[in-house]
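Accompanying notes for the structure given below.
With one protein chain held back, the other chains of the complex are shown just where they sit.
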Amino acid sequence: MKTVDLSVSIGKLKLRNPILLASGTVGYGNEISDFIDLSILGGIITKSISLKPRKGNKPQRIVETSSGMLNAIGLANVGLEEFIKEKIPFLSNYDVPIICNIAASSIEEYVECIKTLDSVDVIKAFEINVSCPNVKDGGLQFGNNLMMVGKITEQVRSVTEKTVIIKLSPNVSYISEFAKVCKENGADAVSAINTVVGTAFNINTRKPKLSNIFGGLSGPAIKPIALAKVLEIKRSVEIPIIGVGGIMNWQDVVEFMIVGSSAIQIGTLNFIDPTAAVSIIKGLNDYCLKNNIESISQLTGAYILE
Amino acid sequence: MKTVDLSVSIGKLKLRNPILLASGTVGYGNEISDFIDLSILGGIITKSISLKPRKGNKPQRIVETSSGMLNAIGLANVGLEEFIKEKIPFLSNYDVPIICNIAASSIEEYVECIKTLDSVDVIKAFEINVSCPNVKDGGLQFGNNLMMVGKITEQVRSVTEKTVIIKLSPNVSYISEFAKVCKENGADAVSAINTVVGTAFNINTRKPKLSNIFGGLSGPAIKPIALAKVLEIKRSVEIPIIGVGGIMNWQDVVEFMIVGSSAIQIGTLNFIDPTAAVSIIKGLNDYCLKNNIESISQLTGAYILE
Amino acid sequence: MFIVNSPVVELSEIQKAIFLQKIKSPEIADQILPGQFLNIKVTEGYAPLLRRPFSICDVEDENIFLMFNIYGEGTRILSCKQKGQLLNILGPLGKGFNYNTDFDLAVFIAGGLGAAPFPYLTRKLKDKKDIISFVGGRTQSDVIKYNFLNYLVATEDGTEGFKGNVIDLFEQEIKKYLNRRIKIFACGPNGMLKALSDSLKRLNNLTNNITCEISTESAMACGFGICQGCPIQDANNSEHYYLICKDGPVFNVNDVVL
Partner (left out) sequence: MFIVNSPVVELSEIQKAIFLQKIKSPEIADQILPGQFLNIKVTEGYAPLLRRPFSICDVEDENIFLMFNIYGEGTRILSCKQKGQLLNILGPLGKGFNYNTDFDLAVFIAGGLGAAPFPYLTRKLKDKKDIISFVGGRTQSDVIKYNFLNYLVATEDGTEGFKGNVIDLFEQEIKKYLNRRIKIFACGPNGMLKALSDSLKRLNNLTNNITCEISTESAMACGFGICQGCPIQDANNSEHYYLICKDGPVFNVNDVVL
């Protein structure tokens, strides 16, 4: 039987397959490793970390919606120091590339985090979160600002040789303009998309269901939006794209690759089926065999618009 | 038993209740009148009409998604002349305010349409569609451009005394900036939101499922996004808001009013349950009774953020 | 055109993977005509969001019948309905077959699940007209002969009857009847309908006794004309689309571009 080459490359980063677990949906890998062998994955993107620990938002932090969920976690994380001391050692036990997602409230903070983390061997790449909708400082006030995204990319690029991925906000008119700025400032790739700003209210108390009022919408509800953003970038900017948003099965992965993704991320699905990657990888393999695709990377941007 | 005043006002426009049927989801009222007595409605917003008839996009025009649907109708409509000759007479048979939605590819076209329609008595207001994602000319190239939206509003305002409503695009970073421009240029209200840009691809043919490639996402999937846009406007601009996006029941209507809507529109739901307005109006009435709300307009922006 | 909640009476598997659902719906049964369709809400909630359109397969007293296979989520849910469970049905929808016109010989052509509307049409015509039926499929298991009268079978792979597509079979056989006034009623994949209209162009050189109506399909949101989601090109006006749900699903083959 023929075999399929599922490996893909993002900048200098070589992945055994295009399946990454999305930041904030796998913590630091510990809990989910009870369900799935991390070393079958293309990679793991750790929960956004910041220089100092962040407590995160008050409860209630999540609300279920039609085919989606709103979250306003507020970047709760253990902070750089504990991340290196407590979390990295565990992840080092697995033969899986770690992509470290970083959130910050100033350019300096991004730079400082990366300077410290650059020497950590198991960290193969950085994903820069400029698009968290759930924090007052940083977050969208960066992600929706072209100049800021450009500056952050440039500064981050200047302090590391490792693969730099900028995670883009969908809450903008033209995401491709942001991808362009990332490319111009030296980013190796962009991730699209982070969550879409949304809210929900309790009609009896008249209060927001989230303590943060607004939250980020994820899940299958946003898949068509994410696909459109990826395609928009693909058609106007030459930069590798990591597709993310509402992926629930291998068919969704193929769809994301066809519109232009070089790799993809599983997010919300991890909460419902932490073993999902297994069946997805098998599904991709079978799809490629059935369609005589030798290397899955051929699927990237293989759309036909005639 | 106490009675509830369900009536609301939008500019000069007085509605017997806040329930409007959204443009493009009721045609010109003919077909849906087989299911529901139009005169129980707060109003009907007719399918976007343009100066000349528009054939619309090639098939396939719609795709179902998780809790939503993508449409790329392409503003198929009978054009101004036939609208007045064939459609208005039918609508005149009902005691229900007609809000005429207008789409155009130039400011002049908007102005010309309104000049012609201004004299039509049963038309009580105009909803200006500057946010259709499914046409090459006009549509988002207007809706995502602050200056353009300002110009259009100003010009339209200058040729009619009737209530002018600008229908806003959600596909922007800060919708409130657009609402502000509408207010400054004399609009009486804004509708939020039009559909969210999305796409879907067939993984076997690798072709887009929509002939237009991109379409507009509607239905419950976008409700959290629509609520967030309405709340964003409410908190920063003093202008009546007509909420629309994913409303499926009376609870959704209350939620939209709490975050700031003066009235709401039922869209996609009309396709699934063309009688929905009946149970929604009853549900609103009961909710108000239960909560000692004498006039439903008290609900508008009645959120509590503490 | 109205909405009713009607109870499922029973589901039978008329052949491998092909289901016939019997629903007690006096209101629909009373009004619906062959070739029309129903738009059915398969769940109480909104997952899937949209209704699912189904041709009226047959009508018997107060009962209506749907014929379907399990294609995706909606038909899967439909096939799981227990006796007595209510289906929310919107209809009757669209324009059906015009079978009361002047002709002597009714010719039915069905490809795969295109067989669905014919039991009802057969019921209406069997005592009034002669009928020949052409039933096709890729392979034997696709061929649905349910309640067809006087039928010939074609399979692409030759596993049953004529080897080839059903339109080739039709074209070869129909030549025997060209002296009669023929009306064709066809339903099936777009490819089949295209082949049919080409075949008719050839046959029209031999006779002008043939008229043909085809039942078309498209994705639909509403099913009754308010969403504009189901266009099909008007053959006589390049600037106009018909709506399949409202102007169709049945059209004269000459009125639309397939």
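Each chain gets a letter, A, B and C, in the order it is written, and its residues are counted from 1.
Rule of thumb we're sticking to: contacts are C-beta pairs under 8 Å (C-beta built on N, C-alpha and C of every residue); 3 or more make two chains touch, one makes a residue touch a chain.
This structure is a prediction, so every number in the text was calculated from the model and none was measured.
*Asks:* Could you tell which one of A:Asp34, A:Glu238 or A:Glu306 touches the chain left off the display?
*Replies:* The single option touching the absent chain is A:Asp34.
*Asks:* Pick from A:Asn17, A:Ser50, A:Asn71 or A:Ser297: which residue touches the chain that isn't shown?
*Replies:* A:Asn71
*Asks:* May I ask you to list the residues on subunit C that touch the chain which is not drawn?
*Replies:* Subunit C touches the missing chain through residues 45, 47, 73.
*Asks:* Determine and list the subunit A residues touching the chain excluded from the picture.
*Replies:* On the subunit A side, contact with the omitted chain comes from 24-27, 30-32, 34-35, 47, 53, 55-56, 58-64, 66-69, 71, 73, 76, 219-220, 248, 268, 270-275.
Criterion: only the chains that are shown with their structure count from here on.
*Asks:* Walk from subunit A over to subunit B along touching chains and report the minimum step count.
*Replies:* The fewest steps needed to get from subunit A to subunit B is 1.
*Asks:* Rounded to the nearest whole Å, what is the centre-to-centre distance of subunit A and subunit B, using the mean of the C-alpha atoms as each centre?
*Replies:* Centre separation, subunit A to subunit B: 34 Å.
*Asks:* Just curious, how far off is subunit C from subunit A if you go by their C-alpha centres, in Å?
*Replies:* From the centre of subunit A to the centre of subunit C is 47 Å.
*Asks:* Find every residue in subunit A that makes contact with two or more other chains and list them.
*Replies:* Residue numbers touching two or more other chains: 66-67.
*Asks:* Which subunit C residues touch at least two other chains?
*Replies:* In subunit C, the residues touching two or more other chains are 46-47.
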